[in-house]
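Omission of a single protein chain aside, the complex is shown with its protein chains in their original locations.
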Amino acid sequence: MAAATHFLTPDGGASLVDDCLYGWGADLIVVYLRCDPERLQALLPPGLKVADGLCMAYVGAFQSASEDRPDAMLLNPAGTVYNEAALSIACTYGDRKGYFPAFVWVDKEWSLIRGWLNGYPKKIGAITMARPHAYNPVTGGGLRVGAVTGGICSRHGFTLMRMGLTLTRAGEPGDLKSRPSTFGHRHWPALHPTQTAVSELVEVNRTDLKIGDVWLGEPFFELGNAPDEALDHFRDHELVAGATYSYGFRIGGATRLEPIAR
Amino acid sequence: MAAATHFLTPDGGASLVDDCLYGWGADLIVVYLRCDPERLQALLPPGLKVADGLCMAYVGAFQSASEDRPDAMLLNPAGTVYNEAALSIACTYGDRKGYFPAFVWVDKEWSLIRGWLNGYPKKIGAITMARPHAYNPVTGGGLRVGAVTGGICSRHGFTLMRMGLTLTRAGEPGDLKSRPSTFGHRHWPALHPTQTAVSELVEVNRTDLKIGDVWLGEPFFELGNAPDEALDHFRDHELVAGATYSYGFRIGGATRLEPIAR
Amino acid sequence: MAAATHFLTPDGGASLVDDCLYGWGADLIVVYLRCDPERLQALLPPGLKVADGLCMAYVGAFQSASEDRPDAMLLNPAGTVYNEAALSIACTYGDRKGYFPAFVWVDKEWSLIRGWLNGYPKKIGAITMARPHAYNPVTGGGLRVGAVTGGICSRHGFTLMRMGLTLTRAGEPGDLKSRPSTFGHRHWPALHPTQTAVSELVEVNRTDLKIGDVWLGEPFFELGNAPDEALDHFRDHELVAGATYSYGFRIGGATRLEPIAR
Partner (left out) sequence: MAAATHFLTPDGGASLVDDCLYGWGADLIVVYLRCDPERLQALLPPGLKVADGLCMAYVGAFQSASEDRPDAMLLNPAGTVYNEAALSIACTYGDRKGYFPAFVWVDKEWSLIRGWLNGYPKKIGAITMARPHAYNPVTGGGLRVGAVTGGICSRHGFTLMRMGLTLTRAGEPGDLKSRPSTFGHRHWPALHPTQTAVSELVEVNRTDLKIGDVWLGEPFFELGNAPDEALDHFRDHELVAGATYSYGFRIGGATRLEPIAR
């Protein structure tokens, strides 16, 4: 087992992150926003250029498993599932189009550390997503026209964002505002002049992307506020579209693009 | 809106429970156990008779919606989803066969109160269930032969039970050890001689049961311990079978069978 | 051990509540509000009459122990401590002056059930209180002039209320707007016509009250909103005063005053 992080032990079994490929599966609600490009650019690391103000707000239920521990669900189920919410900014690196996930909240620390190591800025939050279950006779048969779905993210007692959809029609992966790259900022600062700092722009090595079960809907979105967040960068926004879907992919680390001076 | 419980307000909007039909949808891992019938009988309210020692241990992800607020998922998603784990005892009331859910843990208090009102003894616990996602390339395509799934329940920092399955074959609803009735104990004691107490045996009014996506597997089960639980009633046990499946149903309260003297 | 509630077992060891005297110790931040008496009256059960609009908003860190299990802190620490936030209304029952705790949130279900049994309407929330520690060199030496303290309560991801103080002077118990009685509403409804319901007005049997370490301060208070709460009853308010203090007391159930027809 190629374990990478604390807790460091001889056999690596207590590491938060395995140093190998991981696979993900997830169900997602996404609301696309158009925000003020200038306010967004201020959140991008040097090297990335804001697109046209397009942002992706989402909340989802995720699961992941490393190729070194594919059977973790059996013996350590809470080490395999997490919820995530995010505000992600459409941007470019040179001529490569992608998103930079500026603010991400998850409810497991191993997802946070794995995220930071791959350049995803993450905090811990309380996140819930609800989608109608196929067998519930009151909400009625899973995703369908007229069904509603919603999510909420809070942290430290403050509502950060809520979102939801009233489904209007089945869609296809092409209906999503996907962009091929995901950029990140691997940032590990020094808290003392003798320490070694790291700050580098990366691109996440995501492969085997598969998207399905796409439904489009009338979006609902509400942005909150908190004394230790910076949500005002997304305050001015208009709702562009909303969708819910499932997807899966592999990530094998993130490739360094260039150093970032700070 | 016919709201029933605290917080009592003029329009009923702050009630934990609505006084109307609810619909459920859920995904479940169940491990059937054979326990000591005498130890089980000691947990049954008067009027119920233990069957042959059969018990059902389960952990699941549930959602529910009331007919008065079918759209709660959109605006209050955390008010619609919960996780539940339980130890339930096969028993009879006269010639009616059913289960009595002796120990149930959930992670939302509205499920706890709704449960107590219908005779389900519930506490709050921390519960996680994990099943392979259809799109995860590492766990590989959802439920299938060889896939693993697991769950865990803890409370106050103590592991109460863990369970899981290695899937061996697709099954059918008839493979489950279902019994038509669910019995409950509506118990609301007096803490002062002047107070009014309630204690009555009930049968839950469950309708529209639909079961599907049944998979059978090699079960794993481990019982924990805690200073304020009574898990030793299930300590001697053998594993009978294991399954994972989805189901949905409606509950419209619980019908009183007889009073219980205490 | 005189255990009272689910889980009912032969030796009572899995009951959420013991049927005996409990003792409490707590640290509290309270902000006194003046609200619209008419909106408050609508939250009082029949038999109680609103005073002059005075309300008490508080957040606190509580501990409790029953006389049957005074040593629970050693073996079950999470069964002895909880956080609580509340909105409580000054009112009278005949010529007796008291408070009715209209909305109470706690973070342990045994406190919720014990509360409902004694007439306190409670839900589960996420509650944090912070007061400066005596040894922290940055916040500086515990409670003192200029120190700040604060609390927050959320539920289902929604901020319900925040409050805090900037301390201005040491005070005394007489500076608090205490009232001798605490009234409650023991309400256990029927969810089916065959079930037995309970609804009765009670007065909590609180004894051995001891208050100390009183500090007064400039209050801060902010009321939130949630789709399944009724906070608008307190929306119009002015800040009257704020204090932080410690107290302890015993509660031995609640005495029934009169039935409530519903």
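Letters A, B and C name the chains as they come in the text, with residue numbers starting at 1 for each one.
The definition used in the following text is that contacts are C-beta pairs under 8 Å (C-beta built on N, C-alpha and C of every residue); 3 or more make two chains touch, one makes a residue touch a chain.
Computed from a predicted structure; not experimentally measured.
K.L.:
Using the document's contact rule, name the residues of subunit C that touch the chain not shown here.
P.N.:
Where subunit C meets the chain not shown: residues 21-27, 63-67, 70-71, 73-78, 80-81, 128-139, 148-152, 162, 164-166, 208, 210, 212, 220, 246-250.
K.L.:
Contacts of subunit B with the missing chain: which residues?
P.N.:
Where subunit B meets the chain not shown: residues 126, 128, 152-154, 156-159, 162, 224.
K.L.:
For subunit A, enumerate the residues touching the unshown chain of the complex.
P.N.:
4-11, 13-14, 16-17, 19, 42-43, 45, 72, 75-79, 102-103, 108-109, 112, 116-118, 121-124, 156-157, 185-192, 194-198, 200, 202, 205, 226-230, 233, 252-256
Basically, only the chains that are shown with their structure count from here on.
K.L.:
Report the chain ID whose CA centroid sits closest to the centroid of the full protein CA set.
P.N.:
B
K.L.:
Quick one: subunit A and subunit C, Cα centre-to-centre, how many Å?
P.N.:
38
K.L.:
Name the residues of subunit A that each touch 2 or more other chains.
P.N.:
Residues 128, 152, 162 of subunit A each touch two or more of the other chains.
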